[in-house]
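All protein chains but one are shown in place.
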């Protein structure tokens, strides 16, 4: 049994994702292919990195995770395989694996099957065959040298002061929830049993909630979400629309 | 072989659906996971219930159907398993299983694996592991008490008079077809060989057609669709746009 997951910005109306699946099944007919999403915003490497971080740990040991958000295809960036204790990752060396590389010991190899590759579609011509072959065995003949400094995005870190913390919105999900880079762990450590005020886009939120349902309808509220991160949400609505918020917007918390 | 279907409002650009798939494959690596859709309109329990009703019977005996449209996650509503003669259903007790519960004998159990669950994502932390475990065996240790009165939506019923019937639009599909709650069976019984006039949003439709192709282009027409329901359609167009119709709009039929 081998699981191969696919996460791309190829959209849902072309042949691109299907071509990758055909190549994979041609090499490993027993692969279980999992569509993560093909709707990463076009060329949005940071979004792909964040989304990957939300699912890869849930998969069984040995899963091969393919991520193709690849504006630099055919150019200077490496085709890459990242090997961690439990998983393999296949995709461009452009930052899509940033969270993996920050969180876990990993070895990065250059991929060496470019010979017959098109210049514009390494998903089909490099990453899909590499993933399928590596799902069968750790095949050294398709690996090149070790990449010592794989590209890691310069991800914003929250800034802590004695009275609070300032972070930012790092992802807006399908529901319009604003997911921040402030962890529940950090708040649990620094602000336990304290009274919180949360400031975002001119709005002030008082205290934390446990569930979406607890939040007053139409009013933005804060909770620790399933990523373990501080999230601003609107109960059955969109915090993003309600607050006019975007990725990168500042979120400030004061406690006392 | 075990089939697990997934129907959610999680959208197509986040990690949520993939996280569920990873959890399932970690527990039952041989599961065949079927994406039904992750594009149910957000929090639209009635839409999920209608869509589920359109596919669950098509699946083999033993299929586990997971439905997660769950605005009340982490709150008072139960996590639930519904067992019918041929299928299992896993999801929140909030009405998503209304059609199943109306159509078939069923036993509903509370799910008991909340201990380590996040407050905001029972799809990943409760429903996915429950579905995977139940796809392997009917595991009583994860079941709590029987839910005697599972939540069933108050679904509108058509009103029959001597001269006709009044129903309503219960679903608008991807093509803009207006699907009503008036069954072909009812019309076959009450209006056989009669001349029908159909009134919707100020328009009058004369008689029924058999296929979309028979309908005059751009003119709304009525037929019995693949659900066995009266449907208002526009041949290669959108009845919804053409008529400005929405879910809940009245459809009146007179016969003579």
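Per-chain residue numbering starts at 1, and chain names A and B are given in the order in which the chains are listed.
Note that a residue touches a chain if its C-beta (ideal position, glycine included) is under 8 Å from a C-beta of that chain, and two chains touch if they have at least 3 such contacts.
What you see is a predicted model, and the numbers here were worked out from it, not measured in a lab.
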item	value
Selected from A:3, A:33, A:67 or A:111 as touching the chain missing from the view	A:33
Interface with the undisplayed chain - residues on chain B	1, 3, 5, 7, 12, 32, 34-41, 47, 51-60, 63, 173-175, 210-214, 223-226, 231, 235-236
Residue ranges of chain A at the interface with the undisplayed chain	10-23, 25-26, 29-30, 33, 35, 42-43, 71-76, 118-121, 124-125
